[in-house]
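A single structure is presented below for examination.
Only a single protein chain was left out; the remaining protein chains are all shown in position.
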Amino acid sequence: MRANLTSHWLGRAAVALAGALSLGAHAQDSDLVARGRVVATAGDCAACHTSSPSRPYAGGRAIGSPMGNIYASNITPSDGHGIGGYTEQQFADALRKGINAKGQHLYPAMPYTAYAGISDEDMHALYAYFMQGVKADDNAVPETKLPFPYSMRWTMAGWNLLYLGDGIHPAAGSEDERVKRGHYLVDTLGHCSSCHSPRTFLMAEDSHAYLAGAKIDGWIAPNITSDSVSGIGAWSEDELATYLKTGHVKGKGQAGGGMAEAVEQSLSHLSDDDLHAMAAYLKTVKPIRDPNDTKAAFEYAGAAALPPLGEREPVRPDGAADPEALRLATTTDGATLYAGACASCHQPDGLGTQNQYFPSLSHNRAVGMSAPDNLVMAILHGIDRKGADAHVAMPAFGRDLTDAQVAAVATYVEQHFGYPDVNVSANIVADMRSGGPKPLLLRLTPYLMLGGVVIAALVLWLLAAMIRRRAATTARRRR
Amino acid sequence: MSNPPVTQAVGGDALPENPARRRVLISAGLVAAAGALLPWARMAYAESPAQASPAQLDAFLRLGQRLTGREHLPPDISARLFAALAQGDRTFGANVSRLIQAMDAAGISDMHRFKGSSVDTNPEMKALAVSIVSGWYLGYTGTPVGLAVKDDTQFITYTGALMFEPTRDVTAIPTYARAGTDYWAAAPASIATD
Partner (left out) sequence: MTTQYDADVVVIGSGALGSNAAYELAKQGRSVILLEAGSRIPRWKILENFRTSSRKANFNDPYPNEPWAHTSYDPEYLENTGSFNFRPGMLKLVGGTTWHWAAACWRYLPNDMKLNTLYGVGRDWPIEYDTLEPYYQQAEEALGVAGNGEEDQSGQGGKAWPPRSQPYPLPPDATTYMNQQLVKRLAPEGYHYIHEPNGRVTRPYDGRPACCGNNNCMPVCPIGAMYSGDMHATHAENAGAKLVTEATAYKLEKGAGNKIVAVHYRKADGTDARLTARYFVVAAHGLETPKLLLISDVANSSDQVGRNLMDHTGIGLLMIGDEPLWPGRGAVQQGGIFNWRDGDFRKQHSAVKHSMSNAVPNRTITERLLKQGVIGPELDERIRHDAARWIDVGTVFEMLPNPSNRVTPSTKKDALGIPMLRVNYDVDDYVKAGKEIAKKDYARFAKIFNAEVIEDESGWQNRDHIMGTVIMGSDPKTSVVNGDCRTHDHENLFLATTGVIPASGVINPTLTGVALSIRIADTINKEI
């Protein structure tokens, strides 16, 4: 069902023409397509638009927004189901303005507010890549149906009026070429602030808290401003570049959740120059300090001493006499749970293996943060991350541990290896299981809608009252 | 519940001057001595390692450190080992004391001097030394029986079992990771001198 048939057919003609031209200029287009591939990797289109690795960019992946599932579209050059009919202008409009070829507004799960900053050269290369470098796949993607009032896409026009800019946060000072490149990669292609900046009430990025950290799907995308306590100021440029490339740095931390995906699909494939440029830029970002932070998260190493060996290796009831004791797995003793579930990899002393293939839990940002979210998420859902150096995995323990048990073992880990004053309750864990707390807007939506109805009724009543008064006045004037 | 061992009933403080009290104490001592021979008293002795005095446990810990050549061993594991070895053996505490005395007398401050010493050649003392070393090295006491559901073994420790220490640089204690996938393809770092 295509609303805009003219542009569709024009688009197809244009593609055919471009294809014909490309036959004559093959070598040139190969370079262009190659450049487009780099741009697509840096922009991490695959993160949303690739659902199954054997069908790249064929869409169908459900992006779980707090408002409901948003299905990423098929962006292969398929005519029937993808963007095969898109002109370059339509392609650019989708990326920069968030409007698809049917004229519909896209939800800002598509980070067009960031892609608005894509340069013309990169856009041209990207288009070439998707039209010529990606295999057409006729995957039919389910329609996105968000509940009312979010189903009204046209409301995005108003939202865009308020929040769609040029896709680049203003620079903190003057930038040399390298930092500028890093800035472009971070803001525009990498769209890092779409996770790392908190959102306002209307779910736009809060430009006053640029890169100061935000909660996403239960995880915390941490503060990556240049603040030396709350942000990455104490990381060297090398460490930052290494983190982006491999997903982990000894004594600092490791990537899980969405960042693990970003490393795997995008960052680990970028050149070292680009990664260092991004790192250099991040070190210039205006520092934002959380007043509650007294030292950097990676500096924490717990406060409680390990329980004595006898306590960690108790004499259990003899199974011959008491098989129940071997069967019941209901303990909420943190030391016992840590020993059984965590110590095999992270070691009884929490310091990980010597080569840190299994990382230390001390001097580990995820464990040293004042909020336990990332630790709890890692325990519940595990980690699967392929960085440039290795493909590592931590299993998910959500099935084998109850909320109370996760809370107990997380508390044990925090107290002995991380931020000792953190409190992990079973309620917090229950929240994390379901993907984190819902944003205020969503929680208030029912009331807002009610309020909206009330306001609409008031407006109508006012209008009616005004009309009646006018009529009365006119009637009086006539007499 | 626990009657003091016979030796303590008459040892310790000097006998009081008052003859009546002396009589009471001596007869109390005789009663205690008689009691020690009665079956239920024997059971009480078997229990008594649980009541081993702090001094006894401390001495046992230091003995363990001496016998294994380790500067520091975990005291709570040491107490556990004492209790396990003493179970069903009311002479254990006393035998431990005798072993300590024998080793002191033979000047075995260091196990390099053990071989061929008077303690080494005394079957009873040697067996006791081996049983203590065994508990520390293997992490259990008793004799495991294969393919059975019970035996007389008792758990002492796992990661504290000293048998793993001589090879810690090369192999891990089973169940614990040592490095990442495929680390085992490389020869151990020490291979040239192993």
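By letter and in written order, the chains are A and B; residue numbering begins at 1 in each of them.
Quick note on the criterion: a contact is a pair of C-beta atoms (placed from the backbone, for glycine too) under 8 Å apart; a residue touches a chain by one contact, two chains touch by 3 or more.
The model shown is predicted, which means the values in this text are computed figures rather than measured ones.
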item	value
Residue touching the undisplayed chain, where the options are A:Pro395, A:Pro420 or A:Pro437	A:Pro395
Absent-chain contact - pick from B:Leu63, B:Leu85, B:Leu99 or B:Ala129	B:Ala129
Residue ranges of chain B at the interface with the undisplayed chain	67, 69, 111-112, 114-115, 126, 129-130, 133-134, 137-138, 140-142, 144-149, 151, 153-156, 158-159, 163-167, 170-188, 191, 194
Residue numbers in chain A that touch the chain omitted from display	313-316, 319-320, 323-324, 326-327, 329, 336-337, 339-341, 344-345, 357-358, 382, 384, 391-397, 399-401
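Just so it is clear, only the chains that are shown with their structure count from here on.
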item	value
Cα-centroid distance, chain A relative to chain B, in whole angstrom	58
Interfacial residue positions of chain B with respect to chain A in the complex	74, 76-77, 79-80, 149-150, 154-155, 157-160, 175-180
Chain A residues within the chain B interface of the complex	308-311, 313, 315-316, 318-321, 343-345, 347-348, 353-355, 357-358, 390, 392
